[in-house]
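A single protein chain has been removed from this complex, and every other one stays in its place.
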Amino acid sequence: MDTIPNVLAQRYASAAMKTIWSARGRVILERDFWIAVMKAQRLLGLPIPVEAISAYEHVQSQVDLESIAERERTTLHDVKARIEEFCALAGHEHIHKGMTSRDLTENVEQLQVLRSLELIRDKAGAAVIALGERASEYRDLVITGRTHNVAAQPTTFGKRLAMFGQELLEAFEALEELIERYPVRGLKGAVGTQLDQLTLFGGDVEKAAQLEEKVIGYLGFSRTLRSVGQVYPRSLDFEVVSRLYQVSAAASSFARTLRLMAGHELASEGFQKGQVGSSAMPHKMNSRSCERINGFHAVLNGYLTMTTALAGDQWNEGDVSCSVVRRVALPDAFYTIDGSLETFLTVLHQMEAFPSVIEAENDKYFPFLATTTFLMEAVKAGSGREAAHAAIKEHALAAVNALRSGESDHNDLVERLADDSRVGLSREVMRSLLANKGKFLGTAREQVDGFVAKSRKVGERYPQARYLKPGKIL
Amino acid sequence: MDTIPNVLAQRYASAAMKTIWSARGRVILERDFWIAVMKAQRLLGLPIPVEAISAYEHVQSQVDLESIAERERTTLHDVKARIEEFCALAGHEHIHKGMTSRDLTENVEQLQVLRSLELIRDKAGAAVIALGERASEYRDLVITGRTHNVAAQPTTFGKRLAMFGQELLEAFEALEELIERYPVRGLKGAVGTQLDQLTLFGGDVEKAAQLEEKVIGYLGFSRTLRSVGQVYPRSLDFEVVSRLYQVSAAASSFARTLRLMAGHELASEGFQKGQVGSSAMPHKMNSRSCERINGFHAVLNGYLTMTTALAGDQWNEGDVSCSVVRRVALPDAFYTIDGSLETFLTVLHQMEAFPSVIEAENDKYFPFLATTTFLMEAVKAGSGREAAHAAIKEHALAAVNALRSGESDHNDLVERLADDSRVGLSREVMRSLLANKGKFLGTAREQVDGFVAKSRKVGERYPQARYLKPGKIL
Amino acid sequence: MDTIPNVLAQRYASAAMKTIWSARGRVILERDFWIAVMKAQRLLGLPIPVEAISAYEHVQSQVDLESIAERERTTLHDVKARIEEFCALAGHEHIHKGMTSRDLTENVEQLQVLRSLELIRDKAGAAVIALGERASEYRDLVITGRTHNVAAQPTTFGKRLAMFGQELLEAFEALEELIERYPVRGLKGAVGTQLDQLTLFGGDVEKAAQLEEKVIGYLGFSRTLRSVGQVYPRSLDFEVVSRLYQVSAAASSFARTLRLMAGHELASEGFQKGQVGSSAMPHKMNSRSCERINGFHAVLNGYLTMTTALAGDQWNEGDVSCSVVRRVALPDAFYTIDGSLETFLTVLHQMEAFPSVIEAENDKYFPFLATTTFLMEAVKAGSGREAAHAAIKEHALAAVNALRSGESDHNDLVERLADDSRVGLSREVMRSLLANKGKFLGTAREQVDGFVAKSRKVGERYPQARYLKPGKIL
Partner (left out) sequence: MDTIPNVLAQRYASAAMKTIWSARGRVILERDFWIAVMKAQRLLGLPIPVEAISAYEHVQSQVDLESIAERERTTLHDVKARIEEFCALAGHEHIHKGMTSRDLTENVEQLQVLRSLELIRDKAGAAVIALGERASEYRDLVITGRTHNVAAQPTTFGKRLAMFGQELLEAFEALEELIERYPVRGLKGAVGTQLDQLTLFGGDVEKAAQLEEKVIGYLGFSRTLRSVGQVYPRSLDFEVVSRLYQVSAAASSFARTLRLMAGHELASEGFQKGQVGSSAMPHKMNSRSCERINGFHAVLNGYLTMTTALAGDQWNEGDVSCSVVRRVALPDAFYTIDGSLETFLTVLHQMEAFPSVIEAENDKYFPFLATTTFLMEAVKAGSGREAAHAAIKEHALAAVNALRSGESDHNDLVERLADDSRVGLSREVMRSLLANKGKFLGTAREQVDGFVAKSRKVGERYPQARYLKPGKIL
């Protein structure tokens, strides 16, 4: 039987993310962890020669999965096999002192989580920046804002993008907070009492505490969980995936709206280089990438559900009913959000708006949206308020019905009003009012500017995000 | 980058399930489908030579994934590549007539679902049968039934197993119903109107309908969906996974209870051949398999969530926002339930009860559970009802407190009552009442018999389930 | 503090549904249950006078919640208070014999579920029938079928409705199956062994079994669960809500699509009598009811999640960790689906299509959708295949671009092709091909007929569904 691949990793996730969660990548992170522990143990007085540490560091990236598997067939214990392999490569036996298997696996999995969170933060940051750029580009492109999927008031396409950008920014900041606070379990032993480390240090409570502090310093965590059991609280896994879901939500709202706009041919997610529309159906620019972003959102929700089941179900000091759940939910949640952001960035770079179609839609609806202004001007020009109001209402209804019945092929409200003496406004006056669209935009453009400024600050905080380009997507 | 494997498939699912969902297995099912369509088209008058069909059948199982991938690099279209490969192998060009890509993929995915459902039905049936066997074995083993996790009334271990068996049986029957009713999309074309098949048959509506009838007959579906869009309704995917979840629930309730019993050392999930307990901790028989069954349940809930997002979100005649969701949720849900049932069957075969520990627990609680009987007998023997009642209440409370405070190391209620003249019952009388445990069991044993009979009927309906043995689990 | 109302019940659910789950309705169902038990106990030989049963029946609907609450303040036990009230009204003491509180509450809650399922089945049936009627009405109204939210192939509005009708029909049949199979816990006592009933019948196992058979016969259940604990398996609650979710999914897919159509002004969910559009925004026919149906779907998903947590989490013979969950999830799930179907029926009765707008959309896209036909006809008329193909492709692309750029205000493909001698077809020929839309519809209309026939059969099976009209919605 051939290997069944993980479809999320294989088709959608980036190499960087796969590296973190691959068998090989995990071995390297484990070795990172063991080395950090040795360094700390040495500093605190355990007799570990500096040459031994160097020897381990020297061979750290020599990962031979087949050799490890071979050892496991003998030892029947996966952690033991990996210990032996690393020691054989280094020619020393100083790793894993005073550690249980869980001391290794819990912490290494949290290291995978932390590195993945940082990668996602950078990509989400790149998306904020890209949204800022596109919002800036379309800052002044007036579109017909819709509520209930029906024309409501003018806005600009840039402002619409800034709106989704704002949602993403909130999620981005929540992610930053989590990364800053994310606590690691540390070396706590079988039931969390640090019995073995304490024994190793001859009962010196202070040293057992310092050990953890030093280890996490090497690895980039900000703090440890002071009091845990065999495992760290699984509500932390829930917290991680729920933050990813917030990021995904912003991408998903954007994608949903772009699919709607594509249905009206107001915009398109664009084509990838080399991709062409069907020749039989040249009009058919399917929003496949946006649909996929929405799909990823549903997938991520599934992994979120898995972590909801972990949170709040600890029995005593813990067990492994969570094992299969975490094996699936953690990597797959990260592959999903990674795939989603890769797709989102691609769409942000390729999408295009169709100003003529947008203009035609504006023409269709603006006369309705401007009736309040017409009334005000009619009164200014000397018409009676009540009479003008009644006339406008009457003609607006008639214009709508004419459009719906097919009697009229464009919005003829201006003509109808111009022909009614109760209103007292000429075609020209009304058309010039309609032409001055800036009047109807409120602070739409200033809001764009505000968001663009914020997005630039993200780029300053995370310069790596500025240069992050999506890989080629399927 | 090495392939990242699907962890559920790799570690937990059976070969039979992996075959259905593997790349190779899918190619074979596609060819099944194409052959079925050809046969039906030929019968209805399309000029497809019988030798062509034979030629396709002859090469059906020759699957060369690399060759297909090579063709895809040229055609840039996956379905086209697989058509060309199959035709090249057969030396004919008669497949895929009047079909769109979706006509192939929707139906083949439903074929994967159907075959998987049948496999799961057999395994769930095997679990019903195994529960029947163990319930029968432990039909008369009296245990202390618990509610709120506290001793409540006697029952038997067989009856407890029958109780979980009953839950599984309900889920099993719901699964049977679904398999019987499961409808397939059929050959409906781009928006569901059968335009291409109708054109193929010169506008003969009757033949287009017959075509579908014949095709599903070959493949084992019971019926087609008469009116669909580009896709079949995704609420059907939800229905499939929700039925799997019901099956999983019964296994999960059983596993949860066995973990509780193991905590009291009343029972153990047993060890696999070759597996041994820790020598340092010989008492530590961890319920790892039962914990895993509970884990699978949480995982399956995640895939259920994914399908909830598909159901009720169709836009017009459909799109592919569901694509990534179904690629993940459908195979992975089946791997999960498959792994869960493999584990469940293993536990059912290996678990053991510890009658002495069970007996000790019964001794601890039975005097409390029998106080109503003592009162009745005391009155019969001539004691005053009120006085006896007060005495029993008083002593029961004292006996509990003595146990809790450590003042007493066993339930001494009988001794306390025997020493109280208000009760008027001797130690011997009370002990013989306690010994006659059958009196306290209600219809527990008859319920076991009833369940065993039902489980045998399942074996008669599905003889293949009787001989189904779980593979070796991790 | 005023009572905080249940918003789903208060704003959306029907009186019939509220009656089942109200405090008063529950008291009546409990009395139904007690009376059924008495009748069965009497028939099986217990000394319960027929006059007593009559007396209870006579006062069954006299529900005085305040009096019951008064009694509860004395007894501090809710079931006991309701027993006393009913006995005091009837002047007898024959109810609740050999029953525990759970024997009452489990069965009565299942009675509420069953009655609610029947009510929902009737409403879902009414929706099938209404969809049949509207599908029939719009059987021949050609619309532009969309995939990926983009024009794909012609279909009819009736066929689109039949497509959603088909989805609903599947859910409806799954609901019918469940109602037919829905098993009740029965009188099983504290841990499910029927100890008390068996004692009541002097150890006669046969009579204990017959008792249950008779009771469920009176109440309308089809069968009992043979082997249970203190509670019935909670996977059954999951099954119930998952079936409701399937029903909701069909309504939700329909609503989602109608919202999309309203965005193009192709159709509207209509207005309720007395409701008017905004005078300032006469074009703004918001799809509020359809949005609400989608909202209900999300709400129901939440209750489904609650029941997923119940299923598979039984400890031993059961406990009450499910109590608060079921108190919320069961009634609220039924209020939700009830509100959804009330809204759905309202929309089905009020919605309207706008044929002129639909026709304009068809005109915009049909020339693209017909290019295959044009090619065929060009070849028939003597043009070279390759040349004609190249010309059509070229002009189709140009026509799309002209529309997008605003250069052209209608689809001028026919004119472009007519002007190109490589094609050799006149405007008239092409326009007549386009006019014969029936040719492009495949079996769309026959599928409508098929669905309409099925929907009528539902009306025959459940005549009450035919006359079911939705109440006035908010």
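The chains carry the letters A, B and C, assigned in the order they are written, with residues numbered from 1 in each.
As a convention for this text, a residue touches a chain if its C-beta (ideal position, glycine included) is under 8 Å from a C-beta of that chain, and two chains touch if they have at least 3 such contacts.
Small disclaimer: the values here were computed from a predicted structure and weren't measured.
**Q** I'd like the shown chains that the missing chain touches, ordered by label.
**A** Contacts of the omitted chain with visible chains: A, B, C.
**Q** Give the residue, chosen from B:46, B:59, B:357 or B:429, that touches the chain omitted from the document.
**A** B:357
**Q** Among C:29, C:191 or C:329, exactly one should touch the missing chain; which is it?
**A** Final answer for the missing-chain contact: C:329.
**Q** Please identify which residue in B:81, B:95, B:200 or B:396 touches the non-displayed chain.
**A** Of these options, the touching residue for the absent chain is B:396.
**Q** Since one chain has been left out of the picture, which residues of chain B touch it in the full complex?
**A** So the residues of chain B touching the missing chain come out as 146-152, 259-260, 262-265, 279-288, 291, 305, 309, 354-357, 359-360, 365, 368-369, 371-372, 393, 396-397, 399-400, 403-407, 409.
**Q** On chain A, what residues meet the omitted chain?
**A** Residues 145-149, 152-155, 159-160, 162-167, 170-171, 173-174, 177, 181, 183, 189-198, 205, 208-209, 225-230, 233-236, 238-239, 242, 245-246, 248-253, 256-257, 260, 294, 297, 301, 304-305, 308, 311-320, 440-444, 446-448, 450-451, 454 of chain A touch the chain absent from view.
**Q** Which residue numbers on chain C touch the omitted chain?
**A** Residues in contact with the chain left out: 1-12, 15, 18-19, 21-24, 65, 259, 286, 288, 291-292, 294-299, 301-306, 309-310, 315, 319-325, 327-329, 331-332, 339.
The criterion applied here is as follows: only the chains that are shown with their structure count from here on.
**Q** Taking the mean of the C-alpha atoms as each chain's centre, how many Å separate chain A from chain B?
**A** Once rounded, the distance between the two centres reads 35 Å.
**Q** How many angstrom between the C-alpha centroids of chain C and chain B?
**A** Centre-to-centre distance between chain B and chain C: 27 Å.
**Q** Going by the touch rule set out above, which residues of chain B reach two or more other chains?
**A** Residue numbers touching two or more other chains: 294, 297, 301, 304-305, 315, 319-320.
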